[in-house]
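Removed from the display is one protein chain of the complex; every other protein chain stays in position.
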Amino acid sequence: MAITTEGAAQVASADGPSPVAQTRRRLPPMTLKLAVGLTIAGVIVLFGVLGPFLVGNPSTVRDIGLTGPGNGFLLGTTQSGQDVFAQLAYATRGSLIIGVVVGAITLLLSSFFGVVGAFVGGSTDEAFSLFTNIMLVIPGLPLVIVISSYVPNKSIWLVAAVLAITSWAGSARVLRGFTLSVRSRDYVLAARIGGEKRWRILAVEILPNLIPLLASQVVFAVIFAILGEAGLSFLGLGASGSFTWGTMLFYAQNGLALRLGAWWWFAPPGLAIALFGAALSLINFSIDEIINPKLRSQTRAERNTWSVKP
Amino acid sequence: NQGTSKDASITVAAGDITTENFNPFSSTALQPTLGVIYEPLYWYNFAKQSEPTPVLATGFSWNAAGTELTIKTRHDVKWNDGQPFTAKDVAFTFNLVAKTPALNPSGLAATAKATSDDTAVLTFKTKSLMQEPAVLANQAIVPEHIWKDIKDPTTNLNKNPVGTGPFKVKSFTPQSFVLTKNDQYWEAGKPTIKEVRYLPVASADAASAALVAGKVDWASAYLPGIDNIMKSGKNLTYVNTPVMTTVIVTCSNAALGCTGPQTDPAVRKAIYLAMNREQLAKLAGGGVAGVGSPTMLLPGRDDNWIADAATAKLPQSADTDAANKALDAAGWVKGSDGVRAKDGKRLSLTVQTVTGWSDYILINDTLKQQLAAVGIELKPSQVSWNEWNAAQTNGKFQLSLDSVGLGASTNPYFTYNNKLATTNTAPVGKSASAGNQSRFSNPAVDAALTAAAGTTDQAAQKAEYAKIQSIIEDQLPYIPVYVNSMLTEFNTSRATGWPTKDNLYVLPAAWKAWDAGIVLKTIKPAS
Amino acid sequence: MSVLSIENLSIDYLAETTVHAVREVSLTLERGEILGLAGESGCGKSTLAYAITRLLKPPARITSGRVLFSSREGYDIDLSSLTGDDLRAFRWDKIAMVFQGAMNSLNPVLRIFEQLEDVFITHRPEIGKVERRLRCGELLERVGVDRDRLRAYPHELSGGMRQRVMIAMALALEPQVLIMDEPTTALDVVVQREILREITRLRSELGFAVVFITHDLPLLLEISDRIAVMRDGVIVELDDALTLYTKPQHPYTKQLLSSFPSLTGERGAFVRTGIEEPV
Amino acid sequence: MSALEMRSVVKEYRLRNGLRTTRLRAVDEVSFELQPGRTIALVGQSGSGKSTIAKLLLQLERPTSGEILVDGEPMQYRGAAAATYRKAVQMVFQDPFASLNPYHSIAHHLARPVKLHHPAFTRSQVDERVLELLRRVRLDESYAHRKPHELSGGQRQRVAIARALAPEPAILVADEPVSMLDVSIRLGVLNLLATLQREENLGVLYITHDLATARHFSDEIMVLYQGQVVEQGPADAVILNPQHEYTKLLAEAAPAPERRLAQLRP
Partner (left out) sequence: MRYLLRKLTFYVAALWAALTLNFLIPRLMPGNPVDLMLSKLATKGPVTPTTRAAIQALLGTDTSSSLWTQYWRYLHHLATGDLGTSIAYFPAPVSQVIGQTLPWTVGLIGIATVISFAVGILLGRAAGWRRGSWIDNLIPFTTMLQSVPYFWLALLLLFLLGSTWPVFPLSGGYDVYSVTPGWSLPFAQSVLYHGALPALTIVISSIGGWMLGMRNMMVSTLSEDFVVTAEAKGLTPRRIRSRYVARNAILPSVSGFAISLGFVVAGSIVTEAVFSYPGIGSALLLAVGNNDYALMQGVFLIITLAVLGANLLVDLLYGVIDPRTRARS
């Protein structure tokens, strides 16, 4: 949210405090927030990757109906006796795939339209930036709703693609702003004078400085995608035939899980999204602090003291 | 806070309240327009096999050629503006429909004449016995003195509807509208409810919340775990009236362009046999689905139309042996992956349903497991309503879950004609919106339908239907699964006399045209 | 008569490795004098200035010493004892400061007069609105900026003008000490010269003492009464300008003095010889 | 390649002021000639167009009108001629903090131009050359693997100069190469340049607003005022005997401790 190009412009001049720190200068300092974020995200990713191998078929129906946790079902069963835990494992995988795909496409598109456009400059930049701005004002959700109601038999890949297409523009704009500022820095000009090829200047001189910003944009895109997919699914327009946190919630809601007291069906997918989103936000806090080192400095309240050591 | 005199007013859950539209010819008219505000000549109860109930008419007769229908209308009926209702209004209504194609979705083509104040004669160009239900029970009668001045009856919103029904409009806002009792109603002592409020309730969740909170008295929504939900509120009851059969529509006719293994009758038969309907009804039907019939009719209600009592009901458990045998005989051989194949083509079928129709999705999930046992691979797919509908009408599907809708009356002719007649289908790629989406075409069936349409003799009709039944039980263009539940919930604290399991005097769904009027004039304020 | 005396002041930055930015510095500032503080970049000049005005931010930490302010009215204040409202009232009223980058010292979204008036509203609430506005105008004119620039936004002024506005603001309450941290770097020589003239003129008019911080030794030699040379947080030499120029004691001072060419002097051997490079 | 010449070069910038755009003439009809082995100092007020002239020479901007001649031929912006030209001209940027990429080591900054200049060099040859360059600006090899932020301003400045010298240019444009440094470091850097210039017959355009060093380190001085060259001539002549008003003002304003100390002396 708070990534303004202004703040971002400081990356390049963020001089580390001491040589000791230089080897991990580009890595976020390990704080409590980051540790918690990485741990939660790690656990969820692990669950999404390995979980499906450890659980049974999530679609298997059983004649036991809606039952609470226990009896070999860690999180109980749905109305039709499907194992909620197994569904959660597959859903985690599905949602993560959406997150990753959207993250990747957003990265590609926003780098292309934001970074390349700003770097090449001239009419290319004008055109790219016009296109980006138009994509930015074209309302995303309704577009997604309409597109996804158009496409037959939506797979999660498709939902991810649709979400990505409607969401890259914001980060492209942020990246463009920052690239413009980097592009005219003296060291880029120096590389040009030195006779470097253009692509090499882009790849070697400019991109590394964009990494924290790109990382934070991708993290946002992932959160956005997972939430967006959940919202679409809630409206009945999400991926069909595959498990995601969103479709799980949709079926739980359709089955009146909440009203029937089946919290074990309604709560886990929502909490999973919340936890994962929160973990990514925590990670993003740390990335933010690299992008804008000012955020790292300490409290103002400590200032007005004359602290003489005895 | 339910109105001023609590005991005399009830609230009904409506779907979406869109436009203030009480035009009985409009397909987007508000729920109570048909039946509550406007009335038909006769009323048919779909909940059980019964004689038509006279409403605005007191009798009718056909001429021998079946081209002229004479209708006797009721005396002492007044429009709610005080003008008397006569046979002229009936004649005017049918003439209006006949000369305005846009008002005429059921294709009525009769010209009408009032021969006296209580007699109207409808003349058809051809023998039209089967138009009877459409004329008698599916056309709201409108007052001539109002509608003769309406320039465009198709788009008129008719904001102050003048009808003969038990209620009239009191007030309207897009978020709720209120009907009030018609004091001049023709049936003595009815209605006794003073006001009926319609409230938009968009989802099952909202309906259950409103019911439990006592906000609505009458709702029709499929509520999973309905017994639990009914328990959590006070004075709640419900009835289940399964009347619509859930079927797997198959694109069955290769001659009309269908492709896929389901064009082989043996495959359809195998699916029919391998189904464990008990499990399906329990899991997908939520335990409230009814047992269906291979004739696509309703066991119980339609028993007198089913030729062979032995086959009246669908088998409830799976007969895998028979299914395997049928497939073996047709040359489908099991491959190494457990899926059968023939001529290098795997026995793999895609079944489509609508995203979010959770019961149908469950049918697919369950069926997939059940059919795997006989070597059929089922691939469930979920699509939007639009796509599902487009695929089905245009024949771009293999299997599709749908339900058989209500006909014009309980006479099987309407179901069979709709679903099976060659005239109602179209080649793949063309829209078969008239109803025969399985692209089924069989001269014997067509002949039987024509014969049945040409007589009013029920025994003769039954004989024709028996021919059809034996063909479809063999061909299975539609594979019946079960009879889907139709749940209607009531709150008995403000009104009593709602339909019950034992007294199904109507098909009680709140959205059902015509029946709603019967319910509202029958119920009484709770003491 | 000293107006400010710094005794044994040490300041550390508690960063990943502790930086001893200022070590045991003792200094006195006489009433009405210009004290130049010279030294290479990063030697602790700004840190010292910030400590005097109690503006140090964490991770800076004062580890020893104190700063005494002797008021014109005849009382002494130990700056370390000031807190809260006392500290606020003291600031600007007694010691004002002009910061290095004038372009960043002004709030970009407030008009010049609003920022000048702020000082009066806070420190001299008894002054009425009309009078306040009048004084702001006078202040600007005093530093040679037209009165009608009061309504301008900072970005509408040139760098030199902004610097002058800052000086005007610093003079608003007629403080007894003015600290100027590199007020003229980033300005071109002509503008720089004008501002220096302004400061010397105002000093003799109003009689405040100035701490003038810069790394430009020739500049200091021109305007200061006394000069302190700082290196690595320590004041290595402190003397009046003439003595320091003619008889430098510390080798670092000597090195500094030998390394700037004279504008009008002989070109001599100094030119393009590639003398052994310092540092 | 030997000589570089500017002939009535004009550079205009478009400025947006709200919804209007105005034109700013940053360089106005400037002409001069830079010969190998000579130094021209370019002095003037800030904003007078000094850096713009440098950018024009380095093809970072194109003149609005007028022409730049390379050995008497009009400057090429594309093709082989442009490539050889780019190799021959190098620049030291005004700000040593901005001209090094914080992401790369010092060695990277120096190795790239070397590699581009001698594509055939092996890795060890490149390394050797990098160390030689570092030694030349009197930095030992321990600096090679440091990142820019670990260097002082003077050290960075020297790295920037080393980088500019790496492709063995014929002409060096040094844009206020010493403005950020204090006097002691300043002199060292200038002397280094002077030495290299003598040894390699380098043509130098020395941009500064420090008149004293301009006088002592260049053959010729050009005074720029609002984009125009108002005075041009041998260094001593311009400083000691300024003709134009603005040059006089500059000379007047330059710090001259002697003057005041003369007053202070008892």
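So that you can tell them apart, the chains are marked A, B, C and D in the order they are listed, and the count of residues begins at 1 in each.
Here is the rule we use: contacts are C-beta pairs under 8 Å (C-beta built on N, C-alpha and C of every residue); 3 or more make two chains touch, one makes a residue touch a chain.
If you're wondering where the values come from, they're calculated on a predicted model, not measured in any experiment.
Contact with the chain not shown here comes from a single listed residue; of B:S348, B:T393 or B:S493, that residue is B:T393. Of the options A:L108, A:I138 or A:A203, the residue whose C-beta touches the omitted chain is A:I138.
Contact with the omitted chain, checked across B:S50, B:T423, B:T450 or B:T496, is made by B:T423.
Screening B:A65, B:A202 or B:V333 for touch with the missing chain picks out B:A202.
Chain B residues in contact with the hidden partner, per the touch definition given at the top, are 1-3, 16, 18-19, 21, 26-28, 101-107, 134, 138, 154-155, 157, 171, 173-176, 197, 199-203, 205-206, 209-210, 212-213, 215, 384-387, 389-391, 393, 405-408, 414, 417-418, 423-424, 431, 433-435, 513. Panel shows chain A; residues 1-2, 4, 6-7, 33, 126, 130, 133-134, 137-143, 145-147, 149-150, 152, 223, 227, 230-231, 234-235, 245-246, 249, 253, 258-259, 270, 273-274, 276-278, 280-282, 285, 288, 292, 294-295, 297-301 of it touch the chain omitted from the view. Where chain C meets the chain that is not shown, the touching residues are 53, 55, 57, 87-93, 96-97, 99-101, 104-110, 114, 118-119, 122-123, 153, 155-156, 166, 169.
Note that in this section only the chains that are shown with their structure count from here on.
Taking each chain's centre as the average of its CA atoms, chain C and chain D sit 32 Å apart. Chain B and chain C have centres, each the mean of its CA atoms, that are 91 Å apart.
Spacing of chain A relative to chain C, judged by their CA centroids, is 48 angstrom.
Touching of two or more other chains is recorded for no residue of chain A.
Within the complex, the chain D residues that touch chain A are 58, 60, 83, 86-87, 89-91, 93-95, 97-104, 112-113, 116, 146-147, 149-150, 160, 163, 166-167.
Of all residues in chain B, only 204-205, 208-209, 212, 223-225, 228-229, 232, 279, 282-284, 286, 355-356, 358, 361-362, 365-366, 368-369, 380-384, 386-387, 391 touch chain A in the complex they form.
The touching residues of chain D, counted against chain C in their complex, run 45-46, 138, 152-154, 180-189, 191-192, 194-195, 198, 209, 211-213, 215-217, 236, 239-240, 249-261, 264-265.
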